[in-house]
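With one protein chain removed, the remaining protein chains of the complex are shown where they sit.
Up next, chain A:
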Amino acid sequence: MNTSVAVSHHHGPASGISRWLFTTNHKDIGTLYLWFSFLMFLTGGCMALLIRAELFQPGLQLIQPDFFNQMTTMHGLIMVFGAVMPAFVGLANWMIPLMVGAPDMALPRMNNWSFWILPFAFAMMISTLFMDGGAPNFGWTFYAPLSTTYAPPSVTFFIFAVHMMGISSIMGAINIIATILNLRAPGMTMMKLPLFVWTWLITAFLLIAVMPVLAGVVTMMLMDIHFGTSFFDAAGGGDPVLFQHVFWFFGHPEVYIMILPAFGIVSEIIPTFARKKLFGYASMVYATASIAVLSFVVWAHHMFTVGLPLAGELFFMFATMLIAVPTGVKVFNWVATMFRGSMTFETPMLFALAFVVLFTIGGFSGLMLAIAPVDFQYHDTYFVVAHFHYVLVPGAVFAIMAGAYYWLPKWCGNYYNETMGKVHFWCNFIGVNITFFPMHFIGLAGMPRRIPDYALQFADFNAIATVGAFIFGFSQLIFLYNVISCIRNSKPASDRVWEGSHGLEWTVASPAPYHSFSEPPQVK
């Protein structure tokens, strides 16, 4: 027994490609997830740039409407399921064991499998672009019957791909829960967990609750398409609105799946660079939990115009407005953490500060959208597009960037180039706002979303948005270059990396050794 433990201590990574194919090491798998998500981020980003290029001027220039719809659909699906979610899982893989003092994830083999499903799922989904009839063209929300009776034949591959992504996510979530609940170091009580770990624990429960619902809804589509049922087909006695209820029962918690871990990351970074303990730790935990609970009773705010009964409209309006309370608490806590701190502004902190401001702006437009009577004007316009891009891009994506810069020295053992990091940040910050802020205006002025061409009064702001999108898109190459040079060679990082850092992950060496915490640390 003792000897086998000693042996496993000394064996490092396998060599060559088999290291990555067969690895059960949480750090390797985390790395795989992160690279995969970056690749998907660039892929989905290219699609976004094609969309923006077509919308640069009124008239059809580059692509035809059917392909435009394929691009909006694939862009949404790839960004949600391929870029943002795997990035968070990658960060969880790397950091949760280090943060709770565990030697690895609780279920390492399953961990390997959850990752390796993803490349196949996305290869299959992207291959639909080359099929007869083209890729899915019904929007990432794939409302029936546009996605069933009226869908291109490739919809079946899309359904299969969604099933695979769902399985991957559920396994990832189980693994995270098992790790957090069972592998904490002695003395690491629940109320001592870093907030990133807390937010991921809650996110993982959300995933387990709603991914099966997504699987259910795509299975019902499959039955309608191939096995003669009529779940969503009015002509056969079915109900197209049922689709939306089931979809958004998954979809709303899904948006919190994409933002709660971001809250966690920012709650790690701000205290480090403000050199001050996080304000209101306990209220942060409770706020996260209440957002998660509320996320199950607000789904129909996406459906205010489908003809819900008045009582339903009112219920979903009030419940949605209520979410502003715990979300507000979080923002106030972050600001209170900075207040009377001793701040410095390294790249991770810049991204975190931009997150707080721009996510809050996205929260404001969210609050406006919650007001049901007004939503009749906002719904399905660019105002909604502006809203969810504000919470997802400078929200989720900035938090991921912040996390990547923050932990990169721990992962690679080297500092990234700070100047280049700041240039990357400012390009992102400016690009994001030039892209998405004008969308509020064109949405209010009446431009519907998902249209390949538009009336002339929307022309100027669309042109501006396109310029912003190209700035944002191409500045990601700076990040790529910075990460690669950081891995190759650069200034070696100390174990603590940052002056104000705190927590178990900073007690191991930089770069973090292949096996860490084989002896559990003692947390006081």
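Just so it is clear, a residue touches a chain if its C-beta (ideal position, glycine included) is under 8 Å from a C-beta of that chain, and two chains touch if they have at least 3 such contacts; residues count from 1.
Heads up, the rule we're going with is that contacts and distances are computed from a predicted model.
Enquirer: Would you kindly match the missing chain to its UniProt protein name, picking from "Ferredoxin-type protein NapH", "Ribose import ATP-binding protein RbsA 1", "Transcriptional initiation protein Tat" or "Cytochrome c oxidase subunit 2"?
Expert: Going by its UniProt entry, the chain not pictured is "Cytochrome c oxidase subunit 2".
Enquirer: Which one touches the absent chain: A:L322, A:I471, A:I487 or A:V508?
Expert: A:L322
Enquirer: Taking the entire complex into account, which one of A:A178, A:V297, A:A459 or A:V523 touches the absent chain?
Expert: If we include the chain that is not displayed, A:A459 is the one touching it.
Enquirer: Which one, A:T23, A:S114 or A:T360, makes contact with the chain that was left out?
Expert: Reading the full complex, the residue touching the unseen chain is A:T360.
Enquirer: With respect to the chain omitted from the figure, which of A:F22, A:F120 or A:Y150 is a touching residue?
Expert: Residue touching the absent chain, from the options given: A:Y150.
Enquirer: Can you list, in ascending order, the chain A residues touching the missing chain?
Expert: Residues of chain A in contact with the hidden chain: 57-61, 65-66, 69, 131-134, 137-139, 143, 145-146, 149-150, 152-153, 233-235, 238-241, 274-283, 305-307, 310, 313-314, 317-318, 321-322, 324-325, 328-329, 331-332, 335-345, 353, 356-357, 360-361, 364, 367-368, 371-374, 376-377, 379-381, 440-442, 444-446, 448-457, 459-461.
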